[in-house]
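A single protein chain has been omitted; all remaining protein chains appear in their positions.
In this document, chain identifiers A, B and C correspond to the written order of the chains, with residue numbering beginning at 1 in each.
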Amino acid sequence: MKIYEYQAKQIFADNEIEIPVGKVALSVEEAVRISAELDYKVALKAQVHVGGRGKAGGIKFASNKTEVEELAVELFNKKIKGEIVERLLVEAQQEIKEELYLGLTLNRTKKTDTLIFSRSGGMDIEEVAAENPDQIVTIDIDPVLGLQGFHLTPIAKILNFDKNLLNKLIPIVKKLYFVYKNYDCLLVEINPLAILEDGRIKALDGKLEMDDNARYRQEKLLDMWDEKKEDQLELIGRQEGFVVIKLNGDVAIISNGAGLAISTLDSLQRHGKTAANILDLSGGATAEKVKRAVKVVLKDSDVKAILFNIFGGITRCEEIAQGVSESLNEVPASIPIVCRMQGTNRDQGIEILKCAGLNAATDLEEVVENVVKAIQGGEVG
Amino acid sequence: MKIYEYQAKQIFADNEIEIPVGKVALSVEEAVRISAELDYKVALKAQVHVGGRGKAGGIKFASNKTEVEELAVELFNKKIKGEIVERLLVEAQQEIKEELYLGLTLNRTKKTDTLIFSRSGGMDIEEVAAENPDQIVTIDIDPVLGLQGFHLTPIAKILNFDKNLLNKLIPIVKKLYFVYKNYDCLLVEINPLAILEDGRIKALDGKLEMDDNARYRQEKLLDMWDEKKEDQLELIGRQEGFVVIKLNGDVAIISNGAGLAISTLDSLQRHGKTAANILDLSGGATAEKVKRAVKVVLKDSDVKAILFNIFGGITRCEEIAQGVSESLNEVPASIPIVCRMQGTNRDQGIEILKCAGLNAATDLEEVVENVVKAIQGGEVG
Amino acid sequence: MSIIIDKNTKVIVQGITGREGSFHAKLMKLYGTNVVAGVSPGKSEEDVHGLPVFDTVKEAVNKTGADASILFVPPRFTKDAVLEAIDAGLKIVVAVAEGIPFHDMLYCRNYAFKNNCILIGPNTPGIISPNKSKVGFMADTIYKEGSVGLISRSATLSYEAVNNLSAEEIGQSTVIGIGGDPVQGATFKDLLPMFDEDPDTKVVVMIGEIGGSDEEEAAAYIKDNMKTPVIAFIAGEAAPEGKRMGHAGAIVSPGGEGSAEYKKQVLTEAKIEIAEKLTDIPTLCKKILN
Partner (left out) sequence: MSIIIDKNTKVIVQGITGREGSFHAKLMKLYGTNVVAGVSPGKSEEDVHGLPVFDTVKEAVNKTGADASILFVPPRFTKDAVLEAIDAGLKIVVAVAEGIPFHDMLYCRNYAFKNNCILIGPNTPGIISPNKSKVGFMADTIYKEGSVGLISRSATLSYEAVNNLSAEEIGQSTVIGIGGDPVQGATFKDLLPMFDEDPDTKVVVMIGEIGGSDEEEAAAYIKDNMKTPVIAFIAGEAAPEGKRMGHAGAIVSPGGEGSAEYKKQVLTEAKIEIAEKLTDIPTLCKKILN
């Protein structure tokens, strides 16, 4: 779950990391009003979740009221990599001496936390990594040990052990580590972390992505979450208790496990097709739950067929079959349903489907072939 | 390093563990004044470092002004196990429903932290351990892991999983653990931790002992430290940079290592004597340092002879010998000096001693025999 | 033989008084697993399917000499329960819950590792050594005893693969679900050496998927160390970049890191045979076993 720059900065400020004075504006008028307080010497920053905002022209600098107005109008009418701009962060401009990069994320390979620091801030860290690997230090932190003094030596080194600078910087590193851990971040990043002409260090940009699994204990972040930025089908799915993934094909895949669904998608691709969406019933679904799942995927107008791929374990095939059978009235005739059932109570499930006029395939490849034929108007099974 | 009850409670209060209203009094008048604010329904508690204060009559309860006066006079004129009473804690009396015990200390055998809890508070925990071991839970905490939720289950069990009580108690346990760790405690103890009639839980007594090695980072505790309670010879030693141990014999043992000093003491005992004090020069002492050491031990009027036991490693024997030689003027003729030297530059050291008119023994047993003879007025060496 | 668990493994069930815990404790017992006790704080008066219930893992271990624990505990309590099991000295811990915060697992994984504990999961159906012991909730009827070792990130794909194998009369030594999270306990690389040391495991099937680099790490290990042949399957070649495909860990990074294509390339370079389809697995196993 991502939050906006201005929200990430609010979290930083709450944790005593300095940020520029500024406020978020939802309209041109509001942007002008906020700018007035800052003597119109402001940065106007489009608030979007996609990366590469700067290069896409999402950040503008104004120095008088007219410029603020013009630039705010321009930004509110812009799309940044397809994302519409609904909020502008209006901030006092800063006199920057040097730009640093500071970030924390998971090292998935080593299964540790990783602290990333660079003296070449302000640009994309991947670019720095590619062009000036010497300018980046990557420090793995054993999560059991936590951040210790010695972890910071490589940062000190890149700053030539400049004591004066380090005395200001190291508390910020510790605070950001605290944020990373205590706000359940997948990623937290300050880029640039700017050393200003007056010697202060401020977070000029901020990125924070929360672990979805930690929603239950991160109310503050959850309050910041902009639901509208999510795919609406996926959102509905979540509200109904399913993991739904929206894709750009025309088959709805309903299955009782993520792996099975992914493999079904792979097989579809080998047949030159892809899914409109994937819905995971997860283990132990009831007929009732199946009916709700069908309703969810039907909200996706891209769907031309529904494919059930079930491998019963805790999940019982007859429950699924019952749910499919009871859903039939709801599904338009134009949308064929194909099924595959295997595992716990498979025979009973197939029997129920048969009564409902549906055949069941026995394996994954077969059911995928069936759905391809069905969409092409052929006979199923 | 020990602090007084009222100081330990101040630390508790700073960390949001509730304590009774109260203040410390240095005189009877002050005790009366504080009591007045509390309507004279007070507990008067002698502030001493020794244990077993309650049984020794160090805690009194008053209910009017006269009683306060009488009891304060009594307590200020009392000695508790030999320790004079200079401070009284005057506290509002509490209506107690139940007394618990809560403590944290080091498990030296397992090298872990240990949390101790008992439902039989208010009495000596060792007594409870001996008489009602079922009433105590002892929970070892891996210092790397720190206090976790599961560590508290044994406490919950002893309280019959009383949710209402646990919701109040568990935060106190966590706070005391925080105090234990963050104030570098060797021991921290609340006994009794009282459940009051109104349902609140308060620390009615408090004990906190700090690790001497952590002095440098515990300024707050160091400010609380009452130097007068220390042995004055040991205090002077510390100020001069030595570890000095005051004992009740008549020989001053100066050595370059704690182990060597202890063994010398053991040998003395086998000869029916003991030391007045022990001074550890530790490694690499200079002649200058030796002279200062001699000055320190001479402040002890019990000293009838000085025994040097040196095994040179980093320590060089000739430096020690030089120091001994230069000290001779300062040492009264009535106080003989005996020496033993071994290790680095032993021969040079012995030569220097010889010039100063001193013989050197080669081993520990010999030097001890020499000091015994010297005190008895015999010839040395 | 088998790895990690067998008939002698004494298992406790943390969360045994819950619906799932109680249900699967019974199924495990029925399968023949040596379930010796349950743990549920404050419920030690109860008895579940004839099993004693203790308030703490430590008590359960002291009284029963248990070796392993399976946790039927909600995600928010899983970290504490895992740490309790490790702290009590257990060397095999299976965490089935899905949806555990990754910082919790990061801590648990590293703490388990340091304490020489094999942590399986989270987000896993568990581990089964067919006809010997099952510490998990998989539908056990599809498993057959034999000489294929199987490790899978996906639960359903492991069922699918096992079903295909058993249908062709190819049995399994031990089947382990390591879970679909980005951070888990034991990974492919942690488990492969155990299979390599098991004389009865003749071939290992590794069912990977997009996301992370556990398969690549395994490939490097296999190339340099494994004597036992390994067959790999990678799910997710059709997954678009940047989409989390149901499993928290199944995501191809923008830029293509963690893609099925790349993983297969690395595995192939390490001379590991790739099963393009799940149905290819039995054929490839047979080739090695015969």
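As a working rule, a contact is a pair of C-beta atoms (placed from the backbone, for glycine too) under 8 Å apart; a residue touches a chain by one contact, two chains touch by 3 or more.
Keep in mind that what you see is a predicted model, and the values were worked out from it rather than measured.
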{"item": "Contact set of the excluded chain (shown chains only)", "value": "A, B, C"}
{"item": "Touching residue (missing chain; options A:157, A:270 or A:354)", "value": "A:157"}
{"item": "Contacting the left-out chain in the complete assembly, out of A:82, A:149 or A:377", "value": "A:149"}
{"item": "Residue, one of B:11, B:125 or B:364, that touches the chain absent here", "value": "B:364"}
{"item": "Residue among B:13, B:26, B:314 or B:355 that touches the chain left out of view", "value": "B:314"}
{"item": "Contact footprint on chain A, counting only the chain that is left out", "value": "142, 144-145, 148-150, 153-154, 156-157, 161"}
{"item": "Residues of chain C (touch criterion as defined above) contacting the omitted chain", "value": "114-115"}
{"item": "Touch list for chain B against the chain that is not drawn", "value": "106, 108-109, 111-113, 126, 142-144, 181, 184, 186, 211-214, 216-217, 243, 245, 247-248, 255-263, 265-269, 274, 278, 280, 282-283, 311-314, 342-344, 363-365"}
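In the analysis below, only the chains that are shown with their structure count from here on.
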{"item": "Between chain B and chain C, centroid-to-centroid distance (C-alpha), Å", "value": "53"}
{"item": "Chain centre separation in whole Å, for chain C relative to chain A (CA means)", "value": "27"}
{"item": "Euclidean distance of C-alpha centroids - chain A vs chain B, Å", "value": "57"}
{"item": "Junction residues of chain C - those touching two or more other chains", "value": "111, 114"}
{"item": "Of all residues in chain A, the ones touching two or more other chains", "value": "144"}
